[in-house]
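Have a look at this one before I ask anything.
Now for chain A:
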Amino acid sequence: MPKIILDGKEIEFKPGQTIIEAARDAGIDIPHFCWHPKLSVSGNCRMCLVEVEQMPKLVISCATLASEGMVVHTSSPKAVEARNAVMEFLLINHPLDCPICDEAGECKLQEYAYAHGRGESRFEEMKVRKEKRIQLGPYIKFDAERCILCSRCIRFTDEIAKSHQLTFIKRGDKVTITTFPGESFDNPYTLNTTDICPVGALTNQDFRFKARVWEMSKTNSICIGCARGCNIEIWVRNNQILRLTPRYNEDVNSYWMCDNGRLNTFKFVNSDSRIDGPFVRRNGLLEKVSWEEALSEASNKLKKYKGNEIAFIGSAYATNEDNFMFIKLAKLLDVKKVMFARHIKEGDQDDILIREDKTPNSLGAELIGLMPINENLLNELFEEISTGKIKVLYIIEDDIFGKYENLKELAKKLELIIVHATNKNITTEFADILFPASTYAEKHGTFVNFQGRVQRIRPAVATVELDRALDGMSMSRWDKFGTPFDRWMQGKKYDAKPSWKILTSISTKLGLKIKYEMAEDVFEDIANTIDEFKGLDYDLISNNGIKIKNKAYEYIK
Partner candidate 1 sequence: MVAKKRKKNLNFFERIYIVEIIKGMILTLKNMFRPKFTMEYPEVKFEPPASYRGRPVLVLDENGVERCVACGLCSRVCPALAIEVQAAETEYEKERYPEKFEINMLRCIFCGFCEEVCPEEAIVMSKDYELVYTNREDAIYGKDKLLVPIEQLRDRIEFLRKFK
Partner candidate 2 sequence: MNIWELVIITIVKILIAITTLLLSVAYMVYFERKISAWAQNRLGPNRVGYKGLLQPFADVFKLLLKEDIVPQAANKTLHTLAPFISLFVAFATYAVVPIGPSINIFGKEIKLVAADVNIGILYVLALTSLGVYGVTFAGWSSGSKYSLLGGIRSSAQMISYEVSMGFSIAGVLLLSESLRPIDIVNAQYGWMWNAILQPIGFITFVVSAFAETNRLPFDLPEAEPELVGGYHTEYSSFKFAGFFLAEYANMIIASCLIVTLYLGGWQIPYIDKLGLNATVTTILQVGAFLFKTAFMLFVFIWVRWSIPRFRYDQLMNIGWKVMFPLSLVNIIWVALLIMIFKI
């Protein structure tokens, strides 16, 4: 491979790479604002100026192709001087907003100002004032003063979201960003611009002023908004999720995620409708009971029925571990009907990220051995319930009654309905025994996305059974030094458990000899029994996921 010499170090590059890309591959970060690895080069911020020997002037490393033998200096006096000058220019009109700016703490301008700034301004005139609270789209606030006109957001809408909604207008120090007249910045991916905006000009309306970035802990996880399974980070403070951000994974979602996933897949975790502790129906009313009581009740009642009197409905929202234990219990009880429901939103799909299948794990559920519910299966189920053949329904983590309204009528015929649910929904209203299930943000587990990629989720929010420190969850400074007397440690902890744990307890009560301590143990069993998962473990899946072996799964409806 050809080589360039960067700051005296020889680094290799692929032909066609620019200097900044080559440096980045070698782990060297050349300061930059407008360049983004996934966007076209615009070269307008001039921050990435470097000195190349035998070139008459400094060059911008984002637009200069690397060539064999090039000698590049990123920190020669000339380069540093140029960079400092660029910083000074940028700061002339940039407001002193850091204390009220959501970007502070993860702001490129702030970081570079710290590294390259003069520390004081030579500029005595008034700064240019622009509008500070422009509602650019439904979820985005734009602060024109803070914008450094890097055009990343414009290029994003043109090249990635392909909605061509943003543009520069005006000239000189009046330049600003706007949508075309009468249009709102409302494509399904708008919030990605808040991530790539190097400053705090574009901010997430939903997260606005909720917390400072350094107050939160972040946990690597997977978005449950659709079958894409975008890699995300969950940001938590006081045991409450405050925002989700995409996490780079070239094979799944690159740097992006959709607005729906970002905004609508975490609020249920900390909502009032959470089920807190197990419930059992007594005299027609759901009554809170102890875990032991609920578990014995469930196992005692299940014991009374024959396998063909029971139907099991798993979930494409549940992890592989949950579904696997569900099938184990089904086998123990000799249940034949073990299914799960798909949640398809016809037409809501594009070739960027969004998938029609709105569950994160339907492929996983299928691979583990659940039957997807289709017309025939559904009719058969209805039939058997109405004739009284099936007397028991065991549903985990899915609002089956909400999806199949007919069931509401048939519920009277059923003698026992056991439900695991995270939040109250129509199904939970019909439950005889209701177990509180941990949400995806409260447990370890795996999902299989539509590409056949196994990806891990991790607990970001603590439930009663979890302890941040002891269970190795990520911790902010506040978590580390808090005591039970501090208000910031008193965030609500729900009394919920992952479904696989609940199912394991019931199975043991019914005589099955298994000993799962952790989700990892269950996964080990999955890897041992199911072909597609052979040889996998949590360490291999790690942060970026791993594609299932043998078959190249492409999701077929």
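If you want to know what made the cut, all candidates are chains of the complex that A comes from, given by their letters.
Observations
Definition applied: a residue touches a chain if its C-beta (ideal position, glycine included) is under 8 Å from a C-beta of that chain, and two chains touch if they have at least 3 such contacts; residues count from 1.
Owing to the predicted nature of the structure, the values given are computational and were not obtained by experimental measurement.
Among the candidates 1 or 2, the one that touches chain A within this complex is 1.
Only residues 96, 98-100, 104, 132-133, 208-212, 214-215, 477-478, 481-482, 485-488 of chain A touch candidate 1 when the two sit together in their complex.
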